[in-house]
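All protein chains of the complex are present and in place, except for one that has been dropped.
Lettered A and B in written order, each chain numbered from 1.
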Amino acid sequence: MNQLLYVQGVPFWRNVVVLRWAVQIVSAILVIAVIAGFFVNVSAEIAARDIPFGYGFLDREAQIPIGESVIGYHPSDSFAYGLLVAALNTVKASVLGVILATLLGILVGVARLSPNWLLNRIALVYIEVFRNIPLLVQLLFWFLIVLSLPTVREGYIAFDAFYLSNSGVNLPWPVPQDGFWPWALATVIGIVVAVIVARRLHWRETETGKPSYPILAGLAIAIGVSVIALLILGPMTIEVPTPEGRFGRPQGGAELSGSFTALLAGLVIYTSSFIAEIVRAGIQSVSKGQTEAARSVGLSGMLTLRHVTFPQALRVIIPPTISQFLNLTKNSSLAAAIGYPDLVSVASTMTQTAPAISLILVVMLTYLAMSLTYSLIGNLYNRAIRFRGT
Amino acid sequence: MRWKLALVLMMMAVFAFVVAACDGEEAADEAPAVAQAEMTPEPMTSRLATVQERGHVICASRNDVPGYGSLDANGRNVGFDIDLCRAVAAAVLGDSEAIEIVLITAAERGPTIQSGEVDVLVRTVTWTTSRDAQWGNYIHTTFYDGQGFMVSKDLGVNSAYELSGASVCVTSGTTTELNMSDFFRQNNLDYNPIVFEDTDVVLDAYQEGQCDVFTNDRSQLAALRSALPNPGDHVILPETISEEPLGPVVPHGDEQWFDLVKTVIAGIIYAEAYGVNSGNVAAMAAGDNVKVKRLLGTEGSFGQEDLGLKDTFMQDVINSVGNYGEIYNRNLGPEGIDLPREGGRNALWANAPCTDCPKGGQIYAPPLR
Partner (left out) sequence: MSAVTAGAMGRPPPPPPMTVGYVGWLRKNLFSSWANSLVTIVLAVVLGWALVSLIGWVIVTADWEVITSRVQLYLVGLYPKDGIWRPQVAVLLISALLGISWRTWGGTARGFAVGLGAVAVIVGVIPHGLDILNRILVLAIPAAIGLGYLLAPSLVAGRSRRMVGAALIVVFVALLLIRGIEGVPGLEPVNTRTIGGLLLNLLLALFGIGASMPIGIGLALGRQSNLPVVKFACIAFIEIIRGVPLITLLFMSRHILPLTFPENIKIDTLYLTAITIMLFSSAYMAENVRGGMAAVAPGQTEAARALGLRGWQTTMLITLPQGLRNIIPAIVGQFISLFKDTSLVFIIGMLDLVEMGRVTIQSNLEFIDNGREVYLFIALVFWIFCFSMSYVSRRIERALGVGQR
């Protein structure tokens, strides 16, 4: 009411409230018109030109080869399942890549600030070499490095269980048995209890000042529960890879294929060179007084970095790092060049028997979902540390 | 400040460039009606008229397979598929250089020919029924291929049925992948497929033993095998697991253009059967063989008028591109990737003067009359 009184006498075309609404409505109409126009136009044209489009293909048999799968795959599975397999392959590369690239990036970023001149320069060269060469070329380079290992029949074998060759790495791997789900439940309960205990101990530590080792205690509880349940329930057996057949390729256990290894190496090294620069800039952004204060209270260089500089730098580091995670995920779409069946690679194989445009749309949506997830996690984490920091 | 100014002005320059370029575009010789011909059931402008007005034939093809479509050192498109496109250009426009090659990836073949933006698709496209129904009209098989396997000799494999447990490398985007999948599934063989984009990477993986088997069309396998350091160390297994009839495709919806391209392809095969080649066109046109004279347009007709072509268009085609045999030899034969032809499926069915003694090949043209 007050506001209305205030604006009385102002002509409506200069009334802020009216103007705001007018702009909003006009822009809403514009946005909707553009989007609707686009869809109407495109769908009309697709119909007019008989361009195949639609999602009826999703429950047909895919009948295409997919070399690697986290959840098993057979050519008689449906297109939808094939796409899921491929998307999980992309997720696998992305998640492992993000973790390793972060670790390596922090290492190189810290090395960049090392007092050892050679290490410092090498970190600089590392950054300047790897971030200035197109990733595709780097992937092919790492693939050639993997290929230069001996073949699977002449490869390195350790304990008759670990195999390393240019076809990849084969390791013994647990296979879930009947007791798996009860064991998983017991482990989860153990973790929950451990977290509660750790929090209590942490609280006691901060309140009373008595050292209570909350992290150690928590870990002990979680691991202890899990191991005891493992021994009682026997939920898993270990499968050891053994060479089979004329071609001597190890079957069973877990396999990291040569293509995947090369892809991971390429993605991790390329992305870590960007993260290293972010980390360096982040650490340098922390004011010098902080470091000096930490050193003057007797913390060593490493401890200063860990407890004083790095936590403060994190706030500057995280947002651009998240965008590197997105880039890594999207860059994994180059995997087809070195034979890893990621989402784009599998989808492009599928275009032979399914509508290309529908498939590309599925691919785009999947990547979008992954990107938004990373953004979300990053933003939540950033908010959390911001809250604690101020 | 200086840098900001520079950036802003730079932007303006780039915009000016685009505007200038667009102006040029409107006036350029691109006829805007290509897509239009496909829009309506009754074409307003026939594709032939469009092509003639435009002044060149647009073919979708590739440049990454030796023998079929590649770039020579001068950046000129060469290859068997490209020559078929040149033959069409020579027939329609009298100039085998009046072509524009649109490079497309395997996944783009469908959308490209469906939208009608190209006149002919010649990109080692296997003729399958669903593609014929969905993509466009298949013309004529110009090359018969089939998929095979290559393995290193010291593995001691003699048959594709012994490939259980092998790791198999293949290039993506072709029926090759699907055939491989079908074959191993049908025969209950365990295998590990690795799909690459580029042939050279497959070859690296094969040579270094990451994969035991390389599968591709047999013609490609033979050519690649000859490029390996020791071709004798590798063997192509006897089984052919698929039919790969390759040929040009034209967009749906223009019967005249469909027939025209069909006739040009038939013409070059016919010319080989009757011994007409780029060296003797003039002599043959003035000679006394009635069938040859009809082909070359110096006597009678085989429907040139209905197709909208001039009577002597085959003279232009043979003069500039040659007959089927010449095209084969130049690209796939001794002067190209050196695939044997005699006795194989890609030999002629028969030479003309000797209709009673078939040579056994499947390359055959309908009578031109």
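Keep in mind that, in the parts below, a contact is a pair of C-beta atoms (placed from the backbone, for glycine too) under 8 Å apart; a residue touches a chain by one contact, two chains touch by 3 or more.
Computed from a prediction, not measured in an experiment: that's the story for all the values here.
> One chain isn't displayed here. Which of the visible ones does it touch?
Touch partners of the hidden chain, whole complex considered, are A, B.
> Pick out which of A:12, A:38 or A:156 touches the chain that's been left out of the picture.
Here the residue in touch with the unshown chain is A:38.
> Hey, which of B:63, B:215 or B:304 is the one touching the hidden chain?
Looking across B:63, B:215 or B:304, the contact with the absent chain belongs to B:63.
> Taking the full complex into account, find the residue in B:100, B:259 or B:311 that is in contact with the omitted chain.
That would be B:100, which touches the missing chain.
> Looking beyond the chains shown, say which of A:118, A:158 or A:297 touches the absent one.
Of all options in A:118, A:158 or A:297, contact with the hidden chain holds for A:118.
> Given the full complex, what residues of chain B touch the hidden partner chain?
2-18, 20-25, 27-28, 30, 32-36, 39, 63-66, 69-71, 73-75, 100, 102-105, 107-108, 111-112, 115, 117, 198-201, 203-204, 223-224, 226-227, 229, 337
> For chain A, which residues touch the unseen chain?
Interface residues of chain A facing the absent chain: 20, 23-24, 27-28, 31, 37-38, 41-42, 45-46, 49, 115-119, 122, 128-129, 131-138, 140-141, 144, 281, 284-285, 319, 323, 326, 330-331, 333, 344, 356-357, 360, 363-364, 367-368, 370-372, 375.
In this section, only the chains that are shown with their structure count from here on.
> Distance between chain A and chain B based on Cα centroids, please, to the nearest Å.
42
> What does chain B use to touch chain A in their complex?
Residue list for chain B touching chain A: 38-39, 105-108, 110-111, 114-116, 130, 134, 155-157, 162, 164-167, 169-170, 172-175, 177-178, 180-182, 185, 190, 192-198, 201, 204-205, 208-210, 212, 252.
> Using the touch rule from the top, collect the residues of chain A that touch chain B in their complex.
Touching chain B: residues 48-52, 63-67, 75-76, 140, 143-144, 146-148, 151-153, 166-167, 244-247, 249, 251, 257-259, 336-339, 341, 345, 348-349, 351-353, 356-357 of chain A.
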